[in-house]
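Of the protein chains in this complex, all but one are displayed in their positions.
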């Protein structure tokens, strides 16, 4: 029986800090194909293992194994590889553009590209993604014009958002991509409302919402899950557990005690824990949840287990708080390499085609940046001044009209 | 495999509305003594059954049975019965006082008295309760002066809160009772901070926080649980699931899918589901969680399964939204009757002593109300006007000083 | 035309819009089967079914978040926050999301939601059932804020709010729900029966947002008020015998600046009345606007009559509440002060 003791305040600490060797010994990696695949309408009460396991499809050799191995046409796999590579090349180039002073801010999704890319290819054109700032891959997979991305990042006259929003906080309704903003977790509940609206209308559209593991601590995360479960909303609620929230490790959001997928249990929902660096596992888990949602089976919570291989943003230097070599030691590998290996194994890919694709994409990005620069970079060639006053309301009120005049426009 | 269907919006509905016969057929009541009692430092991963079961000690005959049956001295049991009866008698009398226009507002805890009373007797004098408005029993068990309660309810010159707060939103630091207020869920996180402070100082004090099942939907509930689990705070987090939130049944907070105790699992915490109308079960579960907390085992979430036998407040008429006879059909009975039966069974109680106690308590309440009325009721004999301006800040600033003058005081 | 209370008029507005527009949904805590703690949604669930009017979990932030998502989909959610005091958990959703969605997405997504909340004091609700938080919404670019003072306006303004393509905070003075109130607690409760503004037209009509009403024309001083304080100010004017011009602003965003300036330029004096605490309350903006635009017309200092800079104190309701005597005193100061 417990003894009374002097109480102590527990402060979670990560396994390794700069100077320490990377340490992922606390992360258990089950073999690919380990988990069962229950029916997509299974009773959540029977799914506890999936919330504590790790759904993996691609094995070391690049083969797709186990019950979760999805049927994907090679062309789709290649489209996925292409979108992931394009995301990575674009990130690299635009990150540099920020360093060159062409924009104020940039964020990469290095190492996490498989998640939005697989979902964008799998889900329908009228489904809606409520993204985080690490979901550029969705837009790449949906063929959003590179030039529009560059113009938004440069806040120039051709910026689709007309200079009103921070770089990379895109909005792309036609591409199923909801308006991004800086406030974490706030849009998780919008996805639930959007899905409730689809159900109210009797439409077939479902929503997919993304949030980072650190942001699950916000009250809005809980409120979104509560509404989703109470109204059985057709929504897929996805946590990208990339281990870090700026400098705070996932233990600061509760990972010392259990998985993020386990949070589903308290709402009576299915919780799936998935290898987020495994394109096929992401695809299979999302497909399972989408089937469930479309059949009025309601919401699913998915934890995508992954790693933020780059810094948090251009304002961040991860070497200040984690071992520099940590990314290289991430036990689940790199999503691009793993999908590549699978395609090679299928006989659908080789170094020649790969080199050609990379060259083509680098050329496309270079070209888009060149054209974007022609329309202006931050501070040069911004949108017309009226745009500052547009869209506060549908119709401007006297305050905005007077202030425009005061500014002489 | 799931078929795509026309989506539908699910709106939860209770089993019975006015006109229907009461229906509790969906509530499973395991026999008393059914659940095991693991060590109070057990790994939460092994405790899933307790979150889905129902810890019960008192059987139909009034015997204490099973592993959870606590050791309680008869004098303590009688103190508990006394505090529960006093709460009930006081509620009845002051509810009437509101109807008579002596105050603006009142709320009863009818049927839920066992929870705060057992905890107040069990926990230490320097532990702190962060109550809801249904925890009057705590103050009764801690012998808070009846006259002070009446004066607060009447907002008269002797009101300990000097007329600044709504009736029954007490504050009683010396009695381990934190300042109540109207905003639901907000103080759940204060309990966690208070417990963190005790742990930081290396003191031995623990906190017990109360919240209603309906209020668990607030984001603050999740944030409190997240902080409690991350910092391993010595706090007992208690949900009083009394089936109703004003007119909304517990399904509006998620009860259609799982228990409230199951919410603990997503934070890696122990979750206990307890018969809240069973004084001994409340005692035993709280004792288990207190042992755990004092031994640096961290927080426990407890769902007390009970029933709000009265209306929500003096502003409410439950006959508008639930069958009038529902309370009489509540399968877990009445906490006062059940403890009485146990004491009789122990040979510690009989009708004569019971009648005497009731008469004594009724007399004490009558006397307190009489004295309170002598100091004034709402609108008559309020505190001195300066009190309106006191305590905005530690020292009044010029605004308050000027406004006092403007009011001529 | 039968007289209606403000509760009935608001219920009629919701009924009208639920009937006209299948995209209108009404939800909030206890608004479904029960019909709301103030009965504003009474019988709507029975009439339109549980998917048109329903209860929600107790999570104001979640309610507004869901409404924003629905509005982005194309619906017209009308949500009730049970008391304006409890709108604060939704403040971030209202400010950071609803108010900014159109602007930041360059119009791709919009949030035409209506957020209703019973508001203000006068019912001994204590600190957390009495507050008037309009100022914290007025400061937020992208939100409109409406405050009716009588049944006819309440229905017309609520329909206008629901049809408005921008997010609207709709604050309902709960002390006026079942009768007018002139700020004199002593007397018997007044009823809306026979009050001209209780004659509520049937069916669809709107009172456009941003148009003040001249409740009483006068020449000695301009009184700016909204909500419950319109009735208190009218009583104070009658008691003082001063020929004041009383404006009911009806919406504070958009604000009918032309009506305000026209009146003050005529009278040269101004008294601003609201129930919220004075410091940095909305009266400050009205005062600043009037002195900026009417400086050379002003014959005496603009007066503010407001709640004190304290929390709303239960026992001291009528000492805190800016009643007709305090308003009348301000009218005298404003009219007597030397030019």
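Observations, loosely collected:
Think of it as A, B and C in the order they're written, each chain with its own count starting at 1.
Just so we're on the same page, a contact is a pair of C-beta atoms (placed from the backbone, for glycine too) under 8 Å apart; a residue touches a chain by one contact, two chains touch by 3 or more.
What you see is a predicted model, and the numbers here were worked out from it, not measured in a lab.
Residue B:224 is the one among B:224, B:245 or B:378 that touches the chain not shown.
For the chain left out of this panel, the touching residue among C:89, C:156 or C:268 is C:89. From the options A:53, A:70, A:131 or A:163, the residue with contact to the unseen chain in the full assembly is A:163. Which of A:35, A:132, A:181 or A:259 touches the hidden chain is settled by the complete complex: it is A:181. Looking at chain B, the residues touching the absent chain are 160-162, 164-165, 169, 171-173, 178-179, 181, 183, 186-198, 200-201, 207, 219-220, 223-224, 226-227, 230, 390-394, 397-398.
On the side of chain C, the interface with the absent chain consists of residues 85, 88-89, 91-92, 95-96, 99-100, 103-104, 127-128, 135-136, 138-139, 141-142, 253, 276-277, 279-285, 287-288, 291-292, 295, 298, 300-304, 309-311, using the contact rule stated above. Within chain A, the residues in touch with the undisplayed chain are 9, 11, 13, 17, 104-105, 155-156, 159, 162-167, 169, 181-185, 214-215, 217-220, 245-248, 252-254, 315, 320-321, 378, 382-383, 385, 387-389, 392, 399-400, 403, 407.
One rule holds for everything that comes next: only the chains that are shown with their structure count from here on.
Relative to chain B, the most remote chain by averaged C-alpha coordinates is A.
Taking the mean of the C-alpha atoms as each chain's centre, chain B and chain C sit 36 Å apart. Counting partners per residue, chain C has 51, 56-57, 59, 61-62, 89 as the residues that reach two or more other chains. Of all residues in chain B, those that touch two or more other chains are 9, 11, 217-220, 252-254.
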